[in-house]
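As structure tokens, the structure follows; a few thoughts come after it.
One chain of protein is taken out of this complex; the other chains stay put.
Going in written order, the chains are labelled A and B, and every chain counts its residues from 1.
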Amino acid sequence: MLEIKDVTKNFGGVSAVSHVSIKVEKGEIRGLIGPNGAGKSTLFKLVSKVLKPDGGAISFDGAVITGFPSYRVARLGIGYVFQDSLLFGGMTLFENMLVCANTAVNSGLLSLIPLYQGKEEKRLKERVRDVLEQFNLGTKAEFYPRQLSYGDQRRALIARTVINGASLFLLDEPSAGMNAIEREELSKDILEMRRQGHTIFIVEHNLRLIMGICDSISVLNFGKLIHEGTPKEVTSNAAVIEAYIGTKNG
Amino acid sequence: MIIQQIANGLMLGSLYALIALGYALVLGILGIFNMAHAEIFMSGAVIGWLIISKWHLSLPFAIPIVLMSGAALGLMTEFFCVRRSVRAGSYFVPVATTIGFGLILTTVVANWAGTNPLPISVSFQYTQVRFGDASFPLANIIVLLTSFIVLGALAYYLRGTPFGLATRAVGENPEVSQLLGLNTTRIVQLTFAISSMIGTLSGFLFGIMAGAAHPYMGEVAGLKGLCLVVIGGMGSMTGAVIAAFIGGVAEVMTSVYWEVKYADGVLWFIMFLILLFRPLGLLGKAEELQRLQ
Partner (left out) sequence: MIDSFLTPLFLDLLGINILLGVSWYIPASCGQFSFGHCGLIGVAAYLSGAMTTLLGVPFPLAILAGMGISSLAGMLFSAIGLKSKDAYAAIMTLALAQIAVVAFKAIPATGGVMGFLVTPKVTPGIVWAGVLISLLFTYRLESSRLGRTFEAIKTSNKVSATLGINATYFKIIAFGIGGAMAGLAGVLYAHCISWIEPHTFAVWLTVTSFTFVLLGGWETMWGGVAGAILLTFLLEVMRFASAWRPMIYGVLIIAVLAFRPTGLVTRGNVRSAGRFFSRINRFMLRNR
């Protein structure tokens, strides 16, 4: 579903991502791990087009997306939830979910005409309610982001991307800052998303989380892909172990 | 003849370069537009009037006074307008507060010294220097030389001294700089002081060149400086200087060979065109723009 071919990104003289090729199959949960600075976040930014690659090509569902601006990629179905993502503080949780480019419900000037959207608007609101239920946030729909727990906020971000109609999810360290219970909730949510047919590509430092839910894992170090395989294979691979133990962050 | 005009343009450009540098310094280090810079420029000219026409001091005394008042104004701007909002992470509030500070300066000067031009006359006001067929007012040549000295000094400061290096570090990444033990507040203050010293100095020089100071002169010249910084490219001081020289020549050419009344608009028109075809400005870097989001 997502094909990253020989992609490179340089910053000044440093190669953050160097000739990386990864293929993510539809419906799988793929992990991306590696020591700090290995280029994981950069790779995600390249796929979601926040950054432009210096070399290589990226295609999604068969279509090449290398030249696209980030909002277009989002509309095609790539949902990028990054570490500094935030919910819009001035709106309730429910309103946050309504903000999206769901093209069936127009956001342009025509939306100013009352009743124009009628049925579409209703359908969207139904969908929002369903997804919030799925993520166990239904009772908190009228809360403001600052009233939600940290774990709830991070999961709400993922929920918002689901409502936006994403089919491929790029989750950059979604469990950062969560406690063990919240992490369990997160795992359950991700597995449920996979059950609904979505594809998930996830960067994580918490190895237990990754090993628990991923079908396969890609490992980066110094911008290069050093290994790919099932969780079991990866944990016993020599190069991977060396990459982790050989760095100060172990 | 045309060479004379080009030379005139370059002299005007050197003045613009000083003004533009004042903006570029603060913009490059903090990502803020110091909209009070125009009025600080004007203050420099008014101080020149005070020193020369009212107190009748000789020039060697004038320069330190001009520089010190510049530093004072810069520190005031930093304290009142910038410190709190930058710490809060806001990038547009400083624009508004510096505009406010500028308004205060303008009104104070206008109410105290009147809205008529304040004459400044120096002994060498009308001296002309000849180069072959062309002749230039001595005042303009002094401005040109001073500009180069200041530019050189600033370049040396930023590249060669530890303070300069620290300033550039803070500009790149304030959080990391703090973690490395740099006192970011002091550095910001220093940068504002330097920027405003350059501002008052250029105002002072302009006052000598034009023979008068005026409470509203900052508006026009100052905004043009801003325009030049944009043409030169965000975050690039060299770009601002180059743009300034080009702009000076363009303005002189427009007023001589076309019509004087269009000269004020020429720079903005150039900026319009440049942003159309090269959105980053002449030497702008894409990463700099990211920061201003």
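Here is the rule we go by: a residue touches a chain if its C-beta (ideal position, glycine included) is under 8 Å from a C-beta of that chain, and two chains touch if they have at least 3 such contacts.
None of these values were measured; they are calculated from a predicted model.
Novice: Which of these touches the unseen chain: A:81, A:131, A:159 or A:193?
Specialist: Answer from the full complex: A:81 touches the omitted chain.
Novice: Of the residues B:65, B:93 or B:169, I need the one that contacts the missing chain.
Specialist: Within the whole complex, the residue contacting the unshown chain is B:93.
Novice: Identify the residue among B:6, B:65 or B:108 that touches the chain left out of the display.
Specialist: Going through B:6, B:65 or B:108 one by one, B:108 is the residue touching the chain not shown.
Novice: So that we can see where the missing chain sits, which residues of chain A does it touch?
Specialist: 48, 50, 69-72, 74-75, 79-82, 85-86, 88-91, 95, 98-101, 105-109, 111-112, 114, 117, 160-161, 164
Novice: Considering the whole complex rather than only what is displayed, give the residues of chain B touching the chain that is not shown.
Specialist: 80-81, 84-85, 88, 90, 92-93, 95-97, 99-104, 106-108, 110-111, 219, 223, 226-227, 230, 234, 259, 261-262, 264-265, 268-269, 271-272, 275-276, 279-281, 284, 289, 292-293
Just so we're on the same page, only the chains that are shown with their structure count from here on.
Novice: How many angstrom lie between the CA centroids of chain A and chain B, rounded to a whole number?
Specialist: Chain centres of chain A and chain B, defined by C-alpha means, are spaced 46 Å apart.
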